[in-house]
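Of the protein chains in this complex, all but one are displayed in their positions.
Up next, chain A:
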């Protein structure tokens, strides 16, 4: 474990330059460059807002802003997109980088770290865009937003732990790569991103108790939409789950590493 961190530190330059290169390369020949990264999620928000706002706006009590639903959507999307991006990319990470892993010797742990870094960068850009849109819609930033920092870390830990486990398994059992996107889609709809939790029938609400993303998304809503301190107790459970998954992920990664190259 210690050796892993050590080699990661030795390769810090490589990690940073990889994140930068990925960013540069993705937009190398597009006019709007990095803007595309923000345009995609914001378009999605706009579509939901246009179609569903009339149906759902009334169900969001306690906010005066008439764009309340749009704010609500953006806050949830900010959390979910980070989660989904890290899980989705870790899932195929080792298969995509298989050739490199077979031919070059370098600390493998840098690969998921690069994914996390570049996903965080994307998320930061999205956050800035969200702030801009909030300002346009008349929602001022608040001091409570600093709570987003630990929350983001919790999302990263949760997503990276899960992604690492799935990514390692996917090398050996390729069905995982097919199943996970479907599961993620279902998971998305079982998390109150698009709709307020209030519209879930009472008897089904217990599903939310086992969804580790629910407290996170909820906390994002509390912070960004309602401007209040999130429910720390609920989020704490998720943090524990995230730490557990990360440790399990790292353990499996270590155990599987020697065989991974054989199977690629």
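Note that a contact is a pair of C-beta atoms (placed from the backbone, for glycine too) under 8 Å apart; a residue touches a chain by one contact, two chains touch by 3 or more; residues count from 1.
What we mean here is this: contacts and distances are computed from a predicted model.
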Protein name (UniProt record) of the chain left out of view, among "Lipopolysaccharide transport system ATP-binding protein", "Heme exporter protein B", "NADH-quinone oxidoreductase subunit N" or "Cytochrome C550": "Lipopolysaccharide transport system ATP-binding protein"
Residue of A:4, A:35, A:169 or A:197 in touch with the missing chain, whole complex considered: A:169
Contact partner of the left-out chain, one of A:11, A:187 or A:226: A:11
Chain not shown, touching residues in chain A: 10-14, 17-18, 21, 24-25, 28-29, 99-106, 169, 172-173, 252, 255-259, 261-262
